[in-house]
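All protein chains of the complex are present and in place, except for one that has been dropped.
So that you can tell them apart, the chains are marked A and B in the order they are listed, and the count of residues begins at 1 in each.
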Amino acid sequence: MRINSKGLAKDLGRIVGQEYVFNDAPTNLVYAKDVMPYDLEEHNLPYAVVRPGDSGQVAEVLRYANQREIPVHTHGSGTSLVGLARPKARGIVLDTARFQDIAIYPERGYFEAGAGVHLAKLRKALAPYRALLPVFPGSEPVATIGGAIAVNTSAHAVDSALGKPGDYVLGLEVVLPSGEVIETGTHSLRRPAGVELTKFMVGSEGVFGIITRVRMRLAPLPATTNIVATFSKTEDILAVVMEMYRRGISPPMFFEYLDESSARIGYSAVGLPEPAGAVAIITMHSDNSVGCRDKSERFLEFLKEADPIDAKILGPGLEWDQIWGSRAEAGNYVYRQGSTFGSEVTPRVDKLLDAFIDTKDFILNLESYAGPQFISFGHIGAPTLHGYAFIPTKDIPSQVKKAITLEVRQKSENINIKYGGCGGEWGLTAQRIDFLKARYQPAYYQLLLNLKKALDPTNILNRGNLEGWL
Amino acid sequence: MIPKSRNLVRELFSLMAQNLAAGGDPLGFRQAYWTGWAEGLNLPRQGEALLFTARMYQMLPYVTQTTKLVDRTRSLLSRPALATLAKAGNLLAGEKILRHLAGREQEIEKRGRNALRGIAAALALVSGPPAYLYEKEPYSGVLLHDLGLEDVVKAHAEKVARVLHEAGSSRIMATDPHTVYMLGQIMPGYIPGFKAQVQHYTEVLAREPQRLAQAMGPMPLEEVVVHDSCQMARDLGLVSQVREVVQALGLRAKEPEHCGRDTACCGGPIEFAYAELSDRISRMRAADLSDQCKNVVVTCPICLINLAKHEQEFGLRVWDLGELLNAGLNRPLAD
Partner (left out) sequence: MSARQADLKSALLAEVAKCRACRFCVDVCPTYQVSAGVEALSSYGRIQIIKHLLMGVLELDEGLTYALYTCLQCRRCENVCKSKGQNIEICEVIHNARAFLAPNYQKGGGRDS
């Protein structure tokens, strides 16, 4: 179907105001581009970018798109690492950036935020209320609360300690693909039991609706204490995690690691001296500082059983900020030195070491590129390990980059299937749909397709995510 | 909605290049308008240490009026035929019109003059009366560099280097950060062998804060919020110096939320071409600053005129640091 971009822009301008519609090539491209290492293709480029100011306008855009069967792609921050951010069919990009409202109600025990609010801004707004924002992606400066809830991503947070962001959501405002606005959930802190659509929409990855507003519980900020431990090899850290769960020790809020290579790169990038091995970076948490100190000292004793090179409690300050930064930005620091192709492996906890060995093995023996290096880091306490194929050059043809991306994706997902995991931070559609199909029964995927058909009969909303298009 | 830009940018380029070629001044003026501030100071015309204004403060009244003019004629300039006409008219009528319009900018002109007199007085106190080139003083060429007009920059840079070489000063003390940046970091790339020791005047003053403090008279205010110019903080790494001078003046220095290397821009660099966008940025910054204090101190003439636009709305008074030096040293406040 041929779309006249000028006519489209004019029509959208009547809905949101002409100053909030763009159809020039540079703007279209900038919104379509994401972190995928391979080039944009024509089918990724939208005809127009529309920036609605409220859910009523979102609804009207969707109704318009439905009538004309024009795909609509939701844009939050554009930082998805599995291709959610890139439009897969030419249409309209709907940018949520104007949804910037933040309302905090300590007397009600909750806050509300527009979908476009960046997490860092939200965390800052919550700070005076000593409230926790239980979402910790590395892309925090720019990731949106709408996107974080749409994916229900844990990122740095250990699920067994903090739960998932969705566990804190009391209700949502959602615009359905057909253009109806619904409210889900409750204004009470007693969350609904039974069939309740909040849970359906949390983690829906833009397939079943557009989240425009989020209501979350004001959870008190815990007291925290940091621990850093260096081990001679990564496998020792994996063994610690496995033993921690085996013994039923209460997991820390953050339990990260950098392998020997990424620790060297990360520490150097932040101006720290070269570490002696792989590094475990841990944040213990408790309701109060006395309990937290006690918990930390006991955890430190537990770590020392694994014979680290060193292990210490580290107070807040520059050194901790640098060490945390070396992990939080590890992906960027490694990418500075060449090209990276990542994976998310989240095995059953007792299979962590086996999964690590398998991941390392397939990356060192890629079919699509000879001789990459293996680098890994991750939220190992969750457990998540990000195994990367690292190639020390940027000069790789786009088609080769695409092939490597897909091979790393497919083989790491095979490991997830083999060891019973399913990921915990990047979502399950887009580039992960093949995993979903392989991991679960055919009826599972068919159910998703049926739900999609029921809610979005013309398949306009984020078309291609459920199909796994690129 | 994208404002028409290609023709506007094209016209800016040719205007600048033409004006500079005609007489070495970005405004295209022939008559020296940049020396009046020094009347009565009898600064030596030669010396080891040179005070260099690059005409930046002196251009302010003309810049504000030119910007308003560009904004009003924007829709004309975006049409090629009319732009050509306007360009032809520029050489004949431009100077007269701008001089006439600039007469309205008396407040800005006064602040600029006071700032330079204050800077000169402070430098004289701390390191002896500086030399000043008067009508021989060239413009630095920084706007050309910002626009990417490399060929024109090179030609102009050669002229500037020649003038400075003839002046024979071993130290150049610039009154604004753009000039420090241009002379210290950009010109050496165009002129091999051009190596001037260039400093912002706050670097000189911050070496002798006690001497400054002792000479200060009563100030018209007690505390200020410091707005760091982007160029000062991020290009030149000058953050503590202005605070040391503010303290030497006997003032309390408050900090806005985004300060030092994280300072937020005043919007100045795009004011000439995109006044409306620039205005939104300067307003945002003025609002942030006013959260801390109603007296704002700046060390850059571009920051001065851009933030001063919002004084009425936020109840602010934007002071150039030079004005405060003038208030403290050249008592009473020189008119």
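Methods note: contacts are C-beta pairs under 8 Å (C-beta built on N, C-alpha and C of every residue); 3 or more make two chains touch, one makes a residue touch a chain.
Everything numeric in this text was worked out from a predicted model, so none of it was measured.
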Which displayed chains the unshown chain touches: A, B
From A:Lys10, A:His43, A:Arg68 or A:Arg98, residue that would touch the chain that is not displayed: A:Arg98
Given B:Val160, B:Leu251 or B:Ala273, the one touching the chain that is not displayed: B:Ala273
Residue among A:Ile3, A:Val142, A:Leu176 or A:Leu470 that touches the chain left out of view: A:Val142
Where the unshown chain meets chain A, residue by residue: 20, 22, 24-27, 29-31, 33-35, 40, 51, 77-79, 95, 97-98, 100, 116, 118, 120-121, 139, 141-142, 325, 328-329, 332, 335-336, 394
Hidden partner interface residues of chain B, rising order: 2-6, 9-10, 13-14, 17, 80, 146-150, 230, 234-235, 261-265, 267-270, 273-274, 277, 280-281, 284-285
